[in-house]
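First comes the structure, then the notes that go with it.
Only a single protein chain was left out; the remaining protein chains are all shown in position.
As written, the chains take the letters A, B, C, D, E, F and G, and residue 1 is the first residue of each chain.
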């Protein structure tokens, strides 16, 4: 029985290389996938430090691992094309998810700066960075707790806004349901969301836009 | 069997007259309570138009009924003491609950203006009214959908802020749970909340503050 | 007290005219908003037949109302610019939400064809229309029940895919939570979602993309 | 007090030997049950590696333990009768549950191959194996996340399809509720489901069919 | 735009004719589907009396409608093949769902008797009918409330058992979630379930078994 | 600040000695309570082995600790009065909760035998013990999973039946909600329930009956 | 097909006559049951005014119907034996459920007075009636909203206390889940509960106690 089917042609066909969700996979399975990869490019997500350390040393040397975002890249780095997307992050605790999105975009060749710790409890922090944010052609917003930043920011800018609720929070916010609901119920029109903590998915959604519409966006007022 | 026990001495003892929640009570029970009231003051909440119209004409004449907020007052109006509290309301659809709070405060002698339709999807609407809102010593905020206004406003003012989530919304916001969660999970410190659609309860919470600290608040910066 | 604050400059500023959610607003409030509109353009959503019929005849004459999607437009039609977005709809019962999206896009000047009744229980129906769907630069997918169409379609095309879960279904699918969960939990990377039955919101999300990247997308392989 | 009542006559009576759910039982209780078993056949489920290692060495020698599926068999192997059922598995992480089903069927004498990693995000993987799957007389489908594979596959084949949602997933898919809902809400008619992660239960359901209808199924078109 | 895609070849291809879920479809849509049907066979489910009465008289004459189960059949009756499946029903209030299953099976040519009002609160009622139930080759069990009948019956018989939880109940049993949970959490091995109130789906599941294994089952002990 | 208020007079006043829930209390707090107790009688619940081992040796010597049920008694044993209550337990894994109930009753002077492993998946096990169970004047039933035993047993006996749902189970039964719902939604009239895993509470409920009606029950048919 | 199985011997065997839950049964089914009853005693619950009025006049004359509690009795009244149980009711809106319990007890021959409108928001009302309540040998407590009365009263009396949560409430209390949780989570030991709005079930639970222990309780201090 073959235990996995990797889409090796995906990058040639769609422009995005294959990604492996390491959560739920054993160390042996990850080793087997990397052995089959040869020198083809792969993005590994949810590869935490403990599981990374359990890989063989030779395997680890082939990976560029970032413990905070639990991502690793395998194979030649993509040439950085040009700026475009940006990431806005409500709190310091949301940074791991924000970095998962940034690293996923970088793996595909897009540089995405992170604007951090600009939650709505102190709006002055957000307004101080608003011009910078308005320069992004696609904005990924990462927030936990009640997720109020999603709607507030979507009301302030015209570009596509992709919400990533995080599992940061306690009490009714435990697990990220409160932030997710905040994104879905927002009255700011045109806000879209992905699953809780899914920074990788938000990056893929941004890539669908950036790769479908490759020409420069018009100047944003 | 006596079917109800009214706290007729409540106004003398606590400063707030008794209130009757009409939801779930039959027309006959409401008539009986009003018959027992004599000329004592009562506030009736959740008395919708249909139930009000089913009361005897003589009974209706003794009431000052407001269909939008489903409230009615019975007995001599309270002397209006002095300004202090204010109500901020996210959307036009939240006005019934906002008016329930305003009428409950007025019944107790406090005038509370309503600042309406200042939801966060267009922050300029809120900022245009911010000076007015900063003049309130206690602020009741009424919002449905994702309830982002609660945290945003609490981050902008120093006075006590009481959230009233409303059942306005659809999909994940149906029934008001999303707005309630938005209030509870907010990272703006010091925000408190009452049950969904409970404008009366928020007014009572404001009254607990206003009656316990009757002297003028210091000027708010 | 002013009961509403309309963003009359929104179209000039952002390219999208203001929209009014009629659910939860009284007939009198809708009349007042339309009276204030003059000849400015407005989109009205969730205006069902009963509420539309309760408007004054003169008011109704100023509206182009569609009972199935519960939308109405007010003011001069937008010039139809060029094709681009498309809508895919799982079942016949999902058509009202699909049409809400289509009418919202048309109001902003974009023609969006609907590919209907192509749910995953009979995949041949979807494959028969796949070439047509691959011609869309942005795809809105509307589905109820378990929402499997979202992930299946996102796995087949490279363009941005916006899911709209609908409240069509019974048992565990009542109210649309099952379809929403299907969209959020999908393993097809880059799928994004809006709230249940929010065809208008999906159209706005598509518009954020189409207006930010106004030049023609490159040919999609 | 007797702490357990084992149905030793079950195999003679029903054709299926007794099974012991080890989750929640202490090592001492499992030892006692095995001591009482003599050389009678037993299937042990949810016996993880740690608990297995805590058994006495003599006990362990009497068991055929598989750590991945957390199953162990005790007693003489069943003679393998003939092919029939098959197992389809969406992702590599779902293999433990798939193997629990396969081992449970093998314990009863039925060989059930596993077709692995054919989730709907890349339908080409499923179509490449479809002829093989159409050769199974009963199909057990194992999937986590949103569980879209259940309905897609049930729409493609005519044989009985038994869904096993798994707890693989994060965010809204945590714990397997999303996959379970995907199975229950599916519009593919005739799909049935068992509890989350219940590979053993799915095998028993297949056995109810295979043992009730022991003659060969007719050729499936 | 075509609003529906009917699988007219389904009966020829799979042995089961197409079925139309009328819930959520307008009267006009149902009329259009029946107009397209010609004299081909169709099963209509969830066609309640009110919607049925709104169809044109000529249309109604072409249907065999049963108000209790909200089903209608269109086209030539199937020849009744031979007995096999049976339906067990916990309470009198569960009969509409039980009849939906029975009528769906009859439409496909299988006679399925209903054993009614044998809930577990009085086990003597179930035991009095047990021999009859043991004669069924496939058993559909219909129950609301806590759904205890599912596990009890599955523990007493060896044939395939398909649970249909119903929405009959109040308090924690409102909507059928309690009965559904009772089916899924049952410790009787091999019990499978469909969505709440899905009598049609249970019939389809039985048909998958009966059509895949068309030869007579062996005598059941 | 006094950290606790013990009701030392409770046994004299009500017949039941005070009980201490150790879950959530620190070792220091438990030591302090026992120091204050002197030689007065106390029941300690949810005192797991780890916390018990962390108590001072002198303290431990004053306790009669049972690790399985996580209970300890302090002070002179109660004289065993006479039989009456009994405990019925669905599975081996439910024994810790059953023993918590039994030990709580014994502490108050009542002997309560446990009838174990008589779940409904094999009804013959229950019927074999039914005469014994019918001899109990009050029956505590302990079950996890779907909790079908509660309603089945309540339908078979006339005595008071108190359900204790346990957290034993997986998937939809995780945490005990399924068993709790099974108890509440049961159609067997007169069944009552306590919180999940609350064996102590069920014992107290039985004691309320046994102490209020201290004379012998009439012979039960 | 027989649509119902009535336990006509139940009163002779257990002391309690059969009861019919009319919710979910058609008028025709209720007529049929009453026709089969002859002059045997029956209790009908959840028979609302509308359904009662739809019965034939001759049938209605055989019933003693109470619209508030939606109960009807059929057959000779039971001789009133002696006092014992009592009912405590938190609010006026909870009276229908309290009366369902009282009428169910009366049908079995026990007089149960109702102490009404003694919710915890004004504890003086409860204390004024406490001596009366302490005279009951079994206490049924009926409350909606947060259900705090259950635990408060159970802490004040030694007799068996059976909680009946009601569906009275709004927001988070909608449907009675809040009151049910209040009963289950109460720290007052020995409190038991039945399903939401299940006044009949609480009466049956009281009857299990009263019929099992028929001798007079000892004086309660």
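Simple rule for what comes next: contacts are C-beta pairs under 8 Å (C-beta built on N, C-alpha and C of every residue); 3 or more make two chains touch, one makes a residue touch a chain.
Treat the numbers as computed from the prediction; the structure is a model and nothing was measured.
Across A:17, A:47, A:105 or A:118, the single residue that touches the chain missing here is A:118. Within the full complex, the residue among G:34, G:172 or G:192 touching the omitted chain is G:172. Considering the whole complex, the residue from G:24, G:96 or G:119 that touches the absent chain is G:119. Within the whole complex, the absent chain has one touching residue among A:95, A:120 or A:161, and that is A:95. Although one chain is hidden here, its contacts on subunit F can still be listed: residues 1-5, 7, 21, 23-25, 29, 46, 165, 167, 175-177, 180, 195-198. Interface residues of subunit G with the unshown chain, by the touch rule above, are 91, 119-123, 145-148, 151-152, 154-156, 169, 171-173, 177-179, 181-189. Think of the hidden chain as still there; on subunit B it touches residues 13-16, 19, 137-138, 158-162, 180, 184-185, 189-196, 200-202, 204-205, 207-209, 211-218, 220-221.
The criterion applied here is as follows: only the chains that are shown with their structure count from here on.
Rounded to whole angstrom, the centroid-to-centroid distance between subunit B and subunit F, based on C-alpha atoms, equals 46 Å. The distance from the centre of subunit A to the centre of subunit G, each centre being the mean of the chain's C-alpha atoms, comes to 57 Å. With centres taken as mean Cα positions, subunit E sits 35 Å from subunit C.
Multi-chain contact residues of subunit D, defined as those touching 2 or more other chains: 91, 122, 171-173, 177, 180, 184-185, 189, 195-196.
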